[in-house]
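One structure is given here, and the rest of the page talks about it.
What you see is the complex with one protein chain gone and the rest in place.
Let's look at subunit A:
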Amino acid sequence: MPEASSRNSINAKYKTRLAIPPHFQQTTPAKITKLSRTPRSLAAFCFQEISFSYTLLEARLEQADLLKKVVDAIKDLVQDCNFDCNDSGVALQAMDNSHVALVSMMLKAESFSPYRCDRNVALGVNLTSLTKVLRAAQNEDILTLKAEDAPDVLNLVFESSASDRLSEYDLKLMDIDQEHLGIPDTEYAATISMPSTEFKRICMDLMALSESVSIEASKDGVKFTCAGDIGNGAVTLRSHSNVDKPDLDVDIELTEPVSLTFSLKYLVNFCKAAGLSKSVKLCLSNEVPLLVEYALAGSSYLRFYLAPKIGDEE
């Protein structure tokens, strides 16, 4: 609750500073006709130009940090992808080159303040290029995304809350043909919540030994095992709750035992999102992709899906 109030105060400040009436474009045609007869025709001309560059999307993020981290986490998995913007928020779904992993991101409208999207628009972006632009933003900067109708660029504005620095970038967009997969809500046999750093550590440690890890969830706990040329290793976690630091809780919900093998390289890649959320949720069922979910503020999320390895072909 204290968080929400602080957001409101910043909101108010922002509004007064920019003083842009929402949807002012709809009223401009009348204004232009009126002004064009007056001697101040130059002003009218300026107005006209503004009204042509109709802003379709305007999304303001309190902290550039969020988008920076999200893009950082995805950019090593996919190269180009569409940011699908609609009135409920900004969504992203993309697969890696081999189509064995899928990333699904949802930044709900509530994560932005304000958020306005008049029509559904897909912003095709090369993530490496976006990273380059985002590098110019400080973590605490206020970030505003803007796009026109039928855009060929994505406009990014970084405002430093501390100083009155304002930087503005246009990123060229691209046409990307992407197929969207419908992902049904699944009841998983095992759901494991753990600190995201813990999951990252396990992945990194086992990666030193092998290319793949087998995850076994049973009533005893969850066991990550791997076997490689130099030897083998296993990490076992049991349900555990820490009263002082609830972030370190490990929670295992199990309806039936599961054992699946995954590529560690991909998992390590997913772990780049560890900075986004203190905890990570692993959902497993036999013969379906593993879901690795990082919950974000609000009901936004970043989810990764990875196909299990079937058959021992090592």
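A few remarks follow.
Following the convention adopted for this analysis, a contact is a pair of C-beta atoms (placed from the backbone, for glycine too) under 8 Å apart; a residue touches a chain by one contact, two chains touch by 3 or more; residues count from 1.
By definition in this document, contacts and distances are computed from a predicted model.
UniProt lists the omitted chain of the complex under the protein name "Ribonuclease H2 subunit B" (options: "Cell cycle checkpoint control protein RAD9A", "Ribonuclease H2 subunit B", "Terpenoid cyclases/protein prenyltransferase alpha-alpha toroid" or "Exoribonuclease phosphorolytic domain-containing protein"). Of the listed residues A:A136, A:L166, A:I183 or A:A208, the one in contact with the hidden chain in the full complex is A:I183. Screening A:N82, A:S263 or A:S277 against the full complex identifies A:S263 as the residue touching the chain left out. Although one chain is not drawn, the whole complex shows that of A:Q63, A:S129, A:S160 or A:T197 it is A:S129 that touches it.
The missing chain lies against subunit A, touching residues 75-80, 95-102, 126-129, 131, 179-184, 211, 263, 265-266, 269, 272, 288-289, 305, 307-311, 313.
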